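All protein chains but one are shown at their positions in the complex.
After this line comes subunit A, so read on.
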Amino acid sequence: MFNDIVPNPNMTYNRFKSLLLNTKNLTRPFLIHPSVQMENPPLVIAAASVLKELCYKNKEELQAGFITAGWDRKNGPQVYVVSLGGMLISQPVTIGGSGSTYIYGYVDAKYKPNMSREECLQFATNALALAMGRDNVSGGVAHLVVITEKGVEHVVVPGDKLPKFHDE
């Protein structure tokens, strides 16, 4: 089971959907270093920007996209997406990877702003289960990470506990 959710110091998590296996280790030095020198933990946008710089400057060599999500004191919870060419944007909700094409409709229909933690967890679990049901290269267990001011919680949903939908 390859866990592709990677922590950065202090409550910023990066989800990798890339072909380059080395990207996991590249961002840590960039973010640990500033936080040694500054008192505050890094901003979420700082982490996202580091990834954006990597993707944008090396766009010829790399095929990598990232979703960076976290909490910081200045702006609260945030989600950033760095796409293949290195564009960085902030969105309330975003999906990526090969299985994401199958759940664009579901996410567009079911997402509403200001959901509670439980609603969000259920929404994410359902979306992942639907995608895993259709995409042949997605499957196994669902890893969920809940990031708040208080800290980080890792929730694992094994395959047999995933919601079942009416499919053939």
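Following the convention adopted for this analysis, contacts are C-beta pairs under 8 Å (C-beta built on N, C-alpha and C of every residue); 3 or more make two chains touch, one makes a residue touch a chain; residues count from 1.
By definition in this document, contacts and distances are computed from a predicted model.
Peer 1: One chain is missing here; what is its name in UniProt, given the choices "Thioredoxin domain-containing protein 17", "GATOR2 complex protein WDR24", "Proteasome subunit beta" or "Fructose-bisphosphate aldolase"?
Peer 2: "Proteasome subunit beta"
Peer 1: Determine which one of A:Asn40, A:Gln91 or A:Thr148 touches the chain that has been left out.
Peer 2: Candidates A:Asn40, A:Gln91 or A:Thr148; residue touching the omitted chain: A:Gln91.
Peer 1: Under the stated touch rule, tell me which residues of subunit A contact the chain that is not displayed.
Peer 2: Touching the missing chain: residues 91-93, 101-109, 111-113, 126-127, 130-131, 133-134, 165-167.
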